[in-house]
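Can you read through this structure? Questions will come right after.
Removed from the display is one protein chain of the complex; every other protein chain stays in position.
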């Protein structure tokens, strides 16, 4: 954290909340309900955490009006409409930030590169020809910024990141360790039994407030650019192939893979390890649950899913045997045939009764 | 690009195509049909792109004879049998290449390593004992080439690549950023409830013209070597475990995982995020569609698939309920029983009719 602690009144002010209790109570850190000690502040994210809150040793709780009324034994509160959002805000107060400025002597920076005065370029960073690094941007040790890459203001580029392919990053972009942006797309022309490499001439455009996790691969386009619009957030180990387009504020969980030229709309949420086949479109406001497999366009907003879930192994084996038979079973006819047979039977029965 | 531009005549000559139009037309770059401007050249990859080609501002089009006849409003063409292949060829003309030679002063190279005179070793590269780097090979910033690794001629090793385990790479191999070759395979002997590490003594052999994407892991073998034959192409974030063998010209899309000692044939195509279980064999000319799950040998060439595709979420939930019942439903008997009952019914009906 940047200071030794904060008074309750200061914290309430920061999150625009209403204070109940001792306004001079000293808060040293944020904590979980379970691990909190007396000088810590916690948030209560709904009724289901009330028992945990009651048992917690935290000195202060961020709550709604409703939740405060349930926590009779506690004394210090900050009341807000959205405790989770207030918590998100407070994490930035207690975060340890990189405060260094300037260029470490071991950084290798091409004479044509333009680095803002208040940027920080850490040890062994390599920056190529005609690169631009904006104000207040931090580039951590060993990052490699290849020729013609431009990085905006207030960005954070972590250790061992490689940015190449003349990628352009706007402002407040965060790229976590060991991620690769702008590497060559997987483009090959098959001819006479061999693969002929297509050199990739497009680039990558990354909007404002984009966040990319660690160990991701974001390829440059073949001719046009790969594009991540403003506010896109991406977790770790995600593959974004060449010429993919991702709309504003779409969230992509870890281990997803988006194949070449796919277009994903705004405000989508892709659950972990989902895959999207190339050259298709996903509408705005689509949610994919984890491990989804998208092989066709999705033209309507909504939630979509794949996968058969988890089976106990012997049950699974039997299920797979049946699944292999399924293609030859006319499922939709079975019920119809049963109904038809039932009707015939009943007709026969009544015929017999009449003849009695 | 290496020059400011090319005349249409020069480009036609490079792709061995027939020129129609102004042979002195000046071409500054390759572009997509959509983004092209007047000084750009585009390719038309079949009839379905004709409307886009008509609307394009490109000055020149690479087409087949047949396609040229449809594009009445356009003037400049290069006619070839395979426009996609001609495009692939031209990308190399317009690609910005690394032209540096020699060893940057910050590179740390063991005195026993042999580096060809016209190789380029970028900043902060570390090269260990007894390594060899061939003619015209480029090793980008921060790559680590550990002891006893050998790299052939005309290779490209991008930033932050780690090559260890005494791996041997032949000629024209391209390895993209942050990939690891020759790291220790996942070998442990379970004994008395603990995992006992098996040090990996094998290596990795990589053939000519192999291409490996970014953030891949190619492990060294346990005793024998992991082998990638000539012409294998691999996309990003791919796992190749110890002792895997991959036959010539096989293509592996992003996010695939091949478990230990699997043997994959020649000319196979593995769709993205496919998984292959260890110790099994896949024949030559096998294609796996995306997200395939291979748990048994594949002995016949052909196309194979897994996964249930994508369902609207409420439909998916109902489907999963049914799937969990499937094991207890004797599918193959249902149709037989229906036929049998139908026959009985008809026999009864005719009996009744006879008695009328």
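The first chain written gets the first letter, and so on, giving A and B; residue counts start at 1 in each chain.
Everything that follows uses one rule, which is that a residue touches a chain if its C-beta (ideal position, glycine included) is under 8 Å from a C-beta of that chain, and two chains touch if they have at least 3 such contacts.
The structure displayed is predicted, hence computed values, not measured ones.
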Message = Of the residues A:6, A:25, A:49 or A:87, I need the one that contacts the missing chain.
response = A:87
Inquiry  = One chain is left out of this view; which of A:71, A:109, A:233 or A:283 touches it in the full complex?
reply    = A:233
Key: Interface with the unshown chain - residue positions in chain B   = 108, 124, 126, 142, 144, 146-147, 160, 162, 164, 178-180, 183-184, 186-189, 191, 193-201, 215-217, 219, 222-224, 237, 239, 241, 255, 257, 259, 273, 275, 277, 288-289, 292-296, 298, 302-309, 311, 315, 318-319, 321-323, 325-326, 328-330, 334, 337-338, 341, 344-345, 348, 351-352
Key: Missing-partner contacts on chain A, residue numbers   = 29-32, 34-35, 82, 84-85, 87-89, 91-92, 94-96, 106, 122-124, 140-142, 158-160, 174, 176-178, 209, 211, 213-215, 231, 233, 235-237, 249, 251, 253-255, 267, 272-273, 290-291, 307-313, 316-317, 320, 323-324, 326-327, 329, 331-332, 334-335, 338, 341-342, 345, 348-349, 352
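Just so it is clear, only the chains that are shown with their structure count from here on.
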Query = Can you give the whole-Å distance between the Cα centres of chain A and chain B?
reply = 25
